[in-house]
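What follows is a single structure, written as structure tokens, with notes after it.
Our next item is chain A:
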Amino acid sequence: MNTNAILEVRDLTTTVLRHGTERTVVEGVTFSLTRGRSLGIVGESGAGKSMLIRSILGVHPPGVTLRVTGSVTLDGHDMLALRGRERRRALATSVGMIHQDPLRSLNPTIRVGDQLTETLAFAGTATRRERSRRGIELMRSVGFRSAESESRRYPHELSGGQRQRIGIGAAALTEPALLIGDEPTTALDVTVQKRVLDLLHDTRLRTGSSMLLVTHDLGVAAERCDEIIVMRNGRIVEAGHTSEVIEAPQHPYTRSLLDSIPRLDGPRLRRLRTPQEGALS
Partner candidate 1 sequence: MRIAWLPRAGRSLLVLIVVSALTCQLAALLPGDPAFVILGDESTEAQREALRHTLGLDQNAFVRFVNFMGGVVTGDWGTSFASGRPVLVEILSRVPATAELVILSQVVALAVAVPLALHSARNVGGKLDRLVSTGTFLLLAVPSFVVGIITIQFFAVQLGWLPASGYTAFVDDPLENISHMVLPVLTLGLAEGAVYVRALRGSAIEALRSPYAYASIVRGASDPQLLWWRILRPSSSTLLALIGVSLGVALGGTLLVESLFAIPGLGRLTVSSLGVRDLPMIQGVVLFAATTVVIFGILADIAVSRIDPRSKHGLV
Partner candidate 2 sequence: MNRRRASCALLAATIVGMLTLSACSSPTSSSSPTVAAAVSSGGTLTVALDRELATLDASTAVMGQQPVRLLANALYQPLMAPAEGGTFTPGLAKSLESDETATHWTLTLPQKVTFSDGSPLTTASVKANVEHLADPATKSPAAAQAAQISGMTITDDTTMVFDLKAPNADFASQLARTLGMVTSTTAKDQFGFPIGAGPYTIESFTPGDSVTVVRNKNYWGEAPDLDSITFRMMPDADSRFQSLKSGDVDLIWTEVASQFEQARSDSALAVHVAPAAVSALQLNLSNEKFADVKVRTALAQAIDRDAVNAVVNLGEGTTVDSPYSLLADAPSIDYPKYDVDAAKKVLEGAGLSFSISADNSPDSIQRATVIKDMLTAVGVDVEIVPVDGASFGTALAAKDFEAAVLVTSIFSDPSGGALVATSTGQYNFTGYSNGNVDQLLGSAKALTNGPDRTKLLTDASQKLATDLPMLWLTAGNAGFIGSAKVAGFPDVSKLTLVSVQPGEIGWAAE
């Protein structure tokens, strides 16, 4: 047991109940995240990464019922036992999430400044003026120069990179213990990706947050995370320090993932490799 863990997940199993049928989407997941460090959660689409996050946070997808067993301790909160107001408070203070699609994760009908500080609005802990001040301050800190005027804009008036910076700013608002990046760079082009990841890194330094980075891009995880877990079909197939996982993968699936990354210095292939090719058990 890691006493310095900001997040401790034990034997987490999630079943989806839909139209009378059951499907297990997360099975027996156990891991812990040390305070101040970052963990990459890697896997293909459908591996269960997003469901894992939803299970930890306790936010079920619309119209779907989840049954979650096991234990999740986040920043001292027993997440599976929390209800209503307590859960909302825990989420607001301890978690900040950065979403995959910067355009769709911002409400098109609300000004960005208001969305940036909405955590405060929902908690009811700050006056309108305070929120406004805080919002402008936050925008400056994520790189908006004319923050006052920009805070009154709507999402569609910003570029993709700008939107993602708003997302990061909002996640960092309460200086949460845990930042979760849910495929934060997938929808961005490479140059913007780097800037966003750098910003994320700087923010972490500032707030001292730990980080969960969910991605299907093993390369990004390798670069930015201290530790990696690899998921397949709802289970963890590999876990460990980044350098170990990358240099000496234990599981054939991990190996095939690595192999499928296109390299400039590798053999010239007719067709890119997918993880299914190569030895699999």
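The definition used in the following text is that a residue touches a chain if its C-beta (ideal position, glycine included) is under 8 Å from a C-beta of that chain, and two chains touch if they have at least 3 such contacts; residues count from 1.
In picking the candidates, the idea was that all candidates are chains of the complex that A comes from, given by their letters.
Keep in mind the model is a prediction, meaning the values are calculated, not measured.
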| item | value |
| --- | --- |
| Touching candidate for chain A, same complex, options 1 or 2 | 1 |
| Candidate 1-facing residues of chain A, complex | 57, 59, 62-63, 84-85, 88-89, 91-92, 95, 97, 99-101, 104-110, 118-119, 121-123, 154, 156, 167, 170 |
